[in-house]
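Okay, handing you the structure first.
One chain of protein is taken out of this complex; the other chains stay put.
Residue numbering begins at 1 within each chain, and the chains themselves are lettered A, B and C in the order written.
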Amino acid sequence: MIRLFKSFKEYKDTGFSTIPEGQPDRLINQDGSLNVKRTGLGFFAHFSVFRELIEMGWWKFNLIVVASYLFINVFFALIYLWIGVEGLNVQNTNNETNDFLNAFYFSAQTFSTVGYGRENPLNHSANLVAVFEMLIGMMYLALAAGLLYGRFSRPVSKIIFSKNILVSPYREGKGLMFRFSNAKSNLLIEVEVQVLMAMNVIDNGNNLRKFYQLDLERKKINMLAMTWTVVHPIDGKSPLVNLSEADLLESEPEFLVFVNAINDTNSQLIHARTSYKSNEIVWNAKFDSIYKTRRKKTVVHIDKIDKFTRL
Amino acid sequence: MIRLFKSFKEYKDTGFSTIPEGQPDRLINQDGSLNVKRTGLGFFAHFSVFRELIEMGWWKFNLIVVASYLFINVFFALIYLWIGVEGLNVQNTNNETNDFLNAFYFSAQTFSTVGYGRENPLNHSANLVAVFEMLIGMMYLALAAGLLYGRFSRPVSKIIFSKNILVSPYREGKGLMFRFSNAKSNLLIEVEVQVLMAMNVIDNGNNLRKFYQLDLERKKINMLAMTWTVVHPIDGKSPLVNLSEADLLESEPEFLVFVNAINDTNSQLIHARTSYKSNEIVWNAKFDSIYKTRRKKTVVHIDKIDKFTRL
Amino acid sequence: MIRLFKSFKEYKDTGFSTIPEGQPDRLINQDGSLNVKRTGLGFFAHFSVFRELIEMGWWKFNLIVVASYLFINVFFALIYLWIGVEGLNVQNTNNETNDFLNAFYFSAQTFSTVGYGRENPLNHSANLVAVFEMLIGMMYLALAAGLLYGRFSRPVSKIIFSKNILVSPYREGKGLMFRFSNAKSNLLIEVEVQVLMAMNVIDNGNNLRKFYQLDLERKKINMLAMTWTVVHPIDGKSPLVNLSEADLLESEPEFLVFVNAINDTNSQLIHARTSYKSNEIVWNAKFDSIYKTRRKKTVVHIDKIDKFTRL
Partner (left out) sequence: MIRLFKSFKEYKDTGFSTIPEGQPDRLINQDGSLNVKRTGLGFFAHFSVFRELIEMGWWKFNLIVVASYLFINVFFALIYLWIGVEGLNVQNTNNETNDFLNAFYFSAQTFSTVGYGRENPLNHSANLVAVFEMLIGMMYLALAAGLLYGRFSRPVSKIIFSKNILVSPYREGKGLMFRFSNAKSNLLIEVEVQVLMAMNVIDNGNNLRKFYQLDLERKKINMLAMTWTVVHPIDGKSPLVNLSEADLLESEPEFLVFVNAINDTNSQLIHARTSYKSNEIVWNAKFDSIYKTRRKKTVVHIDKIDKFTRL
C-alpha cells in the first residue's frame, strides 16, 4: 500500500465520496456507465420508455412497431368477435378462424384509418368500439412520428477509446497514454479531456481511496480531425513519478477519463467517459501509428485504434 | 434583530430587491417556484397551453385527448343532425338518440379520416361541413404528434432535495448541510450549487432584509453519481459564525439554493431551486448514511434522503 | 459637438463600423431589429418561410392553413372536372357548379385520406391524379405536424423594456436608468445586460461617431423575478459625467441595450435588444414603484413598467 502523497493535491470534486471501508470494484465501466446502483426510486424512474425507444437498434424498434400493431389489432379483433362479426357487415361463417381474421382485417382498417368500407360497423356496439379504435390509431401514428424524429435527430457521435492505457516513452522520460477517436463521420470540435486517478493510499494508518487529477500534455484541441493520443507526462508533477509497475498495481488504480466536445453538425454537446483498471494498463508499450498519407491526403485507420507494440 | 454584518459582503444580484417595509413570506417555495405574483400581463401570458399539455401527467393528458375527441365529434354530430341525417346516406329513424349516434359515428369516421363510406355525405351542406371537419381532423393529428414528441423529449431530470437543512458537526466546528439527488435514472454531470441566505438585519437603525452568499466546501462536482451533501462551513468566513439557534431564528432566515447541471443523456441544462425557512432548520443533527457496498458495488438508497439523526 | 473623451476607452466590438460620413439614423430599432439593409442576397435568403409560419400570429396561421387547403382542393377539383366527373363515379349533372362541387368533395376526401368511396376514381386519368393527390395530402399533414410543433416549442419569453431611459437621482449624484421585465409567465435566470452608447465626437477636427461601454451598478442577476432597473452611475468613470442635457442631445446619442438570459423552463438562451435615442431620454425623472406587498406576497404590476414621475 502506498503512503499518502502529501505533495499532490487530492481531487475532491468527482461526485464519488471517499470510501474508507474496502475496495469497491471500478467506479465507471468501460462503456461509460456508472458502477453504482440506486434504489428507492419509483418504478418508472428506473427507465425512460421514450429513451429506450429512441436509443434501441433499428431491428428491435421495427420489431416493437410491428408487434404492437399486431397486438392492438388482435386485441380489438377479439372485442369485435365478442360483439359479433355480423355487426361489421360480414357474414358469420361459423368458422372461428375466418371470423377472427375478418374482425382482425376490420380492426386494422379502422386503426390505420384506411376504412375501405366493405366491412363497416352496423350496430352501436361495433360503432362505439370503432370510434375509440380510430382515436388509438391517430395517437399511434402521432407517437410514431415523434419517435422516428427522436431517433433520427439524437446525437450521432460515438467516441471510441483504446482498450488499454499505456506507459510509453515520452520525451526524456515516460508518459501515460491512451487515445480516442470518433466512430461516426461527423466532426467534433472544441474537444476537452480530463483524467482522474483513484487509488488506495495510507493516510495516518488509514487505508483510504483518494482521487488525483492528472496533468495532461494538452487539455483541449480545436478539432478531432483524426485521433487524439492523450498524454499524462510522468514527471515531477505527477503522482506516478516514483512508482514501479508493482507499486501502481498494488494501489489498485482506476483512471477515469472524461471527454467533452461539440458536434459540429448540430452544435450539440457530447459527453463521453471511460475508465481503465489495473488489467488494462500496459507497461512499456507504444501505440502503433494509424496515419498514412495517400495522394497528399491524410488517411486515418480508425479500426486500428487499439493496436500497440510492446517495447 | 441582528446587527448588520459589516464584515460580510452583501450579495445584491439575486434579482429580488432589498425590501425594507416588512417581512415577506418566503421568496422561493420549496418546490422551486417563486412566491411572487405578477399582474398586468395579458390573459394569455399567464400560462402556456403548450407547456401545460407537455408537463401535465399522463392520466390528465389522456383524459384531455379523449374528452376533446368526444367534444369535437359531438359538436359536429349536432351540426349533421341539424342538417339532417338523410344527408349522410342514413335513414332518418325518427329516434333522436339513434339519429344522433349515427351522426356521431359519421363525424368520427370523418374526423379520423377512416371514412368507411356506408355513411357518406350526399348533399352540399353535409359535404361542406365534412370537408371542414376533415381539415380539423388532420390538424388534430398533427397537433397530437407535436404534443407527444414534446412530452417525450422534455428534460426528465428531477432533483430532490432533503426536506431539512441541518447544523451538523463539521471538522472541528459546525457546518450547515443539506443534500440532494437525482430522482431519475439519468446521469447529471458538471453539477454546480450556489447558496444564498436572506435575513433581517439592523443597519443604522433600519430594519432591512439582506442577502449573503454562503461559502461552500465544494461548489461543483463532476458527476452526481450518488447524492451530494452540500456543506457550508460555519467558520470565521461565515456570517453565521457567532449566531446561536435563537439568534438565527430571530433573523427569519431563508436559505435559497440554486443547482445547475447537465443531463448527460441529451446535454440539456438542468436548473433546480429550493429554499429552507426557519421551520426547516434542524440544529445539531446529522444526515444518515444512504450508501451501502453490496458485492463490490455501491448501492444508494435515494428514498432515505430526508433521514437524519438528532445528536 | 463634443470633443473626443481621451480618458474613456472606445468600445470597438459592436459589429457596427465607425461611420465617419454623416449621422445615420438609429442602429437598432426599439423592437430590437437592426436598422441595416442588406442587398445582394439571393431571393430566398431574405426570408425563411418556416420562420414566418412559426412566428406569425395564430389567426394568420389558421387562415393560411384553411386557405391552402381550399386552394389545393380547388386546384385538384378543376383537374377532375377537366377529366370529367363521370370518372369519379358521379353522374354528370350538366350543372357546372354541381359538377365542380362534386369534384371538390372528391378532392377533399382524397387529400384528407378520408375516402368514403361513394365518389371514387373509375378511369386511369382520375386514378393517377388521385394517387398523386394522396401523396400531397400526406405531405401536407406531415408538414402541419412539424409546423405546429415548431410553433409550440419555440421560446416563449418576451422581454419588455421601459419606453424611456431616465436621468434620475442616484446615491449622491445621478444615474442613467431604464428597466425591463419578462412579459411571459416563465422564469428567466442568469440575466445579463450590456449597455453601449454611440455618440458624435470630434477627434482631431474629424466628426466621428464612436461607441462607449457604460459601467453598470450590476451586470448580472440570478433571476428576473420581478423587474430589473438597470443603472449606469454618472460618476467619474462615466463618459456622461460632465455633460448637460443640451450637450448630450447635441451628440445625438444612441443607447444600445443587450440582454442575455436563460429560460428556466427549457434552458433555452434568450437574447433581447433595444435602443434609446434622444427623444426617449427623460432628464430628471424617476421610475414609479410597481411592487406591492399583499398578504406577505410580493405583487408586481408589469403593465406599469413605463410609468415615471418628473422631478
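Criterion: a contact is a pair of C-beta atoms (placed from the backbone, for glycine too) under 8 Å apart; a residue touches a chain by one contact, two chains touch by 3 or more.
Because the structure is a prediction, the values reported are computed rather than measured.
Of the candidate positions A:Ser33, A:Ser153 or A:Asn207, contact with the hidden chain is made by A:Ser153.
Residue C:Met134 is the one among C:Met134, C:Leu208 or C:Val241 that touches the chain missing from this view.
When the whole complex is considered, the residue among A:Val191, A:Leu214, A:Ala272 or A:Ala285 that touches the unshown chain is A:Val191. Listed here are the chain C residues that touch the chain not shown: 12-17, 19, 21-25, 27, 34-42, 45-48, 50-51, 89, 109-110, 113-117, 119-121, 124, 127, 130-131, 134-135, 137-139, 141-143, 145-147, 149-150, 154-155, 194, 196, 258, 268-271. Although one chain is not drawn, its touching partners on chain B can still be listed: residues 113-117, 142, 145. Although one chain is not displayed, chain A still touches it through residues 65-66, 69, 73, 101, 104-105, 108-109, 111-118, 140-141, 144-149, 152-153, 156, 183-187, 189, 191, 218, 220-226, 228, 262, 264-267, 291, 293-294, 296-304.
By our rule, only the chains that are shown with their structure count from here on.
By the document's definition of touch, common neighbours of chain A and chain B comprise C.
Spacing of chain A relative to chain C, judged by their CA centroids, is 39 angstrom. Looking at chain A, one finds that residues 113, 115-117, 142, 145 touch two or more other chains.
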